[in-house]
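Complex shown without one protein chain; remaining protein chains in place.
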Amino acid sequence: MKAKTFAHGIHPPEFKDFTAEKAIESLPPPEKVMIPLLQHFGKPAKPLVQKGDQVNLGQKIGEGQTLFSASVHSSVSGKVISVDYYNHPGGSPIPAVSITNDGQDHPFSDKEETKDPFSFSPEEIRQKVKEAGVVGMGGAAFPTAVKLSPPKDKPIETIIINGCECEPLLTSDYRLMLEAPEDILRGAELARIATGAKRIIVGIEDNKKKAFEIFQDKIQDFSGEIALLKTKYPQGAEKNLIYALLRREVPTGGLPFDVGVVVQNAGTAKAIWDAVSRGKPLYERVISVSGQGIMEPKNILVRIGTPFKNVVEFCGGLKENADILIMGGPMMGIVQWSLDVPVVKGTSGILAWAAPRPSLEYACIRCGRCVENCPMTLVPTQLAKYVKFDDLTAAEKWGVLDCVECGCCQYMCPSKIPLVHWMRVGKNRIITLKQKKSA
Amino acid sequence: MSTKSIGQEFTKGLWDENPVFRQLLGLCPTLAVTNAVINGLAMGMATSFVLIFSSLVVSSIKKFIPSQVRIASYVVIIATFVTVADRFLAAFFPPISKSLGPYVPLIVVNCIILGRQEAFSSKNTVGRSLIDALGMSSGFVLAMLLLSAIREILGMGTFLGYQVMGPWFEPWIIMLLPPGAFITLGILLALALQIERKAKSWK
Amino acid sequence: MKLSTQMVVVLTSVGLLSGSFLATVGHLTKERIALNKQRETEKAIIQVVPGIVSSQKLYEERDLSVYGGKDAEGNIVGFAIQASGIGFQDKITLMLGTNTSLKKINRLAILDQKETPGLGAKIANSEFFLLYWENRDSSGTITLHKPAVSSPEELLPTEVNTITGATISSEAVLNIVNTSLEQVRKIIKEGKLTGEAQDVN
Partner (left out) sequence: MTNNTFILQSSPHFKDKDSVPKIMYTVIASLAPVVAASLYFFRFKALALLLSCIVTCLVTEALFLWLRKKPLHSLRDGSAVITGILLAMTLPPSLSLEFAIIGAVVATTIGKQVFGGLGYNIFNPALVGRAFLQTAFPVAMTTWIPPAALKIQTATFATPLGNLRFQDAIAEGTLTPLKDLFTGNVGGCLGETSAFALILGALFLLSRRVIDWRIPLGILLSLTAFTGSFWLANPEKYASPLFHILAGGFLIGAFFMATDMVTSPIIPRGTWIYALGIGIVIGLIRLFGGFAEGVMYSILFMNAFVPLLNRYTRPRIFGERSKG
């Protein structure tokens, strides 16, 4: 079978050996959790509890406000000690519910649904997913219920399960695929039912042969297929994944809906299954704790709201020389200034290592490597120049808004120009300008 | 109306408002004919002649010229003196006339001259206009001399036709060609700007 | 005075004054300019046809004039052919002195050229180029010797020298010479050359 792929992209070192063969361990619930009310793409949830309230495991503590929002659930049972701003891995403080764990936290009551989950109607599935506060687990944390509600005029044909995990170091999805393949496929089946799609395609990179074989075996029971993809970054980016599998291009500014596709991360598929089959809210997730700066890299199942500190301590702590801490992958992850931030729904990994000395920035020597590797076929160096000199019209015309911030350009840049930074600046300025205009 | 002293009126053309280095006017002849000092000098003199006499005439008849037709009148006046210069050169200095080619008639469109009429002579007295024209002419001749001296010395190893470089010197032919003119002028402009900046920082 | 009238009056008078002034200047310099030109041509003719005392224009067309050089008795002893053609950069005008049979070139002079200074412009230089044109046999086509030689003795009588690095300019001159000789032969054959052309076979 020939591995499929897209044009451009890069091959950063993988470093997956740290954790690839380590089975998922469970982190004991911490004494205190801080659960941010915004852990997703969209508006923050409205708090449903007050200081002093007693909450149970899995109890809804924040209600999703609008369509683009998701509910938040308690990950322990105990007492609410505050509802206030708290550190957030995104950078700026966000309102969060702090809960002390009373240790009563018996495992989640697996009250089996009396009804066969596959006989639910699309509307029922969406409702249960929404109720459970499921969001995309790949990192962007887009509310899953929204993704399962395609507009009427855009019939969905295919559900793609994203098993690429193209970011270096991360292995949480890989472990899930090895340890719970049925749950992922069942979740995919539910997504198929909810969107009315005809088939499921699971895309797996060819550096995860083991997972690929398991899935090839398990897929027999479902109406779908497994596709082998070339190991390449950013193979897991939605638009590039769709192109690699179906040779369809999502139009600029559009969504996968526009080409009849819904993409779900493997972890998300499992969360959908848990939510629909057992009514289990999304209050824990699997993360990879890895990197040269971590004593014992591991894959662990963590309650949402657990401080990074507890997670890192569970993995033997940081090495002396570790001086960079990242939530997410090394290509798109966000640096953390402290270990005192909580794990959120979008946390796919916690990485640490000794950062190399920052390299000197040279003038652009127009080598064209950013152009050659941009998965969106943009011209990053030109865009950066337009943004730098505030020619936003040109920047927009040259497609700055289509940038997915994957970082391929900056990874390859021999002049070490912070291209992604300029893209973000450009996008921000253009969007702010547009909001001002429409206001 | 200008409020400068007579001395300032003259010296401004040499540096502060030097037509070539500071105002970047009249660059066409500056680039085209400065491949030998004699040509540069002749061009400078011819231009000076036209500038001085046009300024005199324009400043003395400025009262009679309605502003709607002033440019047309200036051009006629300038063209008259240009033709005189051209004929004079052709009659008495045929070799120079030949090597300057069409650039003498082209003095008509030299911005320095029309510019001074418009900016100065049409607003000032005859005396002041004369001083201004003399200053500007000197500035222009100076620039032409400087440029053509550099180009002739490097391009032929001579100055006004006299050998100044030793026999070891291999002439830089590029300096006689248009690129040499651009490169020399560019470097001189950069120097002028630098000197100006330094002078400002001292003040 | 109305503005429009004033405009007309001013422009007319400025124009009239300039015109009359220029007419005077033109009149005063006209003769001298013509004289300059004539002298230049005469000088060139005497230079290329040695030993003559006067000359007479025998033929003229665009880019080609033929002058007859006369000795003290008024006999034509040689032709001076003024011809122009395209060089490397611009038009080249030259004066070619031949004997009356057009079979021998006395000398060559370059009247006007705008070739690359220091390179193609050497065609106007005796030491590098014109020296090699003296006393050439022009009964057939003259050819260029490549690469350049350093003394006329190294050339065949029907050959002329090349300028190192300026082959195109050298070729251009050669071309003008060969073409004009051909043309003049034709003109003589057709009997269009007025004046007494002697010794023409």
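Side notes on the structure shown:
In order of appearance the chains are A, B and C, and numbering begins at 1 in each one.
One rule holds in what follows: a residue touches a chain if its C-beta (ideal position, glycine included) is under 8 Å from a C-beta of that chain, and two chains touch if they have at least 3 such contacts.
All values derive from a computational prediction rather than experimental measurement.
Although it is left out of the displayed model, the omitted chain contacts the following shown chains in the full complex: A, B, C.
Among B:145, B:174 or B:192, only B:174 touches the chain left out of the display. Shown as candidates are C:14, C:64, C:95 or C:148; the residue that touches the absent chain is C:148. When the full complex is taken into account, the listed residue touching the unshown chain is A:252, out of A:252, A:393 or A:432. When the missing chain is restored to the complex, the residue among A:17, A:323 or A:390 that touches it is A:323. Residue-wise, the contact with the chain that is not shown comes from C:116, picked out of C:116, C:161 or C:180.
Checked against the hidden chain, the listed residues A:20, A:137, A:262 or A:332 yield one contact partner: A:332. Although one chain is not shown, part of chain A still touches it, namely residues 10, 12-13, 168, 239-240, 243, 249-252, 254, 309, 312, 317-318, 320, 322-326, 330-339, 355, 358-359, 362-368, 371-372, 375-379, 381-382, 397-399, 402, 405-407, 410-416, 418, 420-421, 424.
Mapped onto chain C, the footprint of the missing chain covers residues 88, 116, 118-119, 146-148, 164-168. Mapped onto chain B, the footprint of the missing chain covers residues 170, 172-175, 177, 179-180, 183, 186.
Keep in mind that, in the parts below, only the chains that are shown with their structure count from here on.
Chain centres here are C-alpha means, and the one lying farthest from chain B is A. Between the Cα centres of chain A and chain B there is a gap of 71 Å. Averaged C-alpha coordinates give centres for chain B and chain C that are 34 Å from one another.
Shared contact sites, meaning residues of chain C that touch two or more other chains, are absent. Chain C contributes residues 3, 6-7, 10-11, 14-15, 18, 21-22, 25-26, 29, 32-33, 36, 40, 112, 116-119 to its touches with chain B in the complex. Residues 35, 64-66, 68-69, 72-73, 76-77, 79-80, 83-84, 87-88, 90-92, 94, 98, 155-156, 171, 173, 176-177 of chain B touch chain C in their complex.
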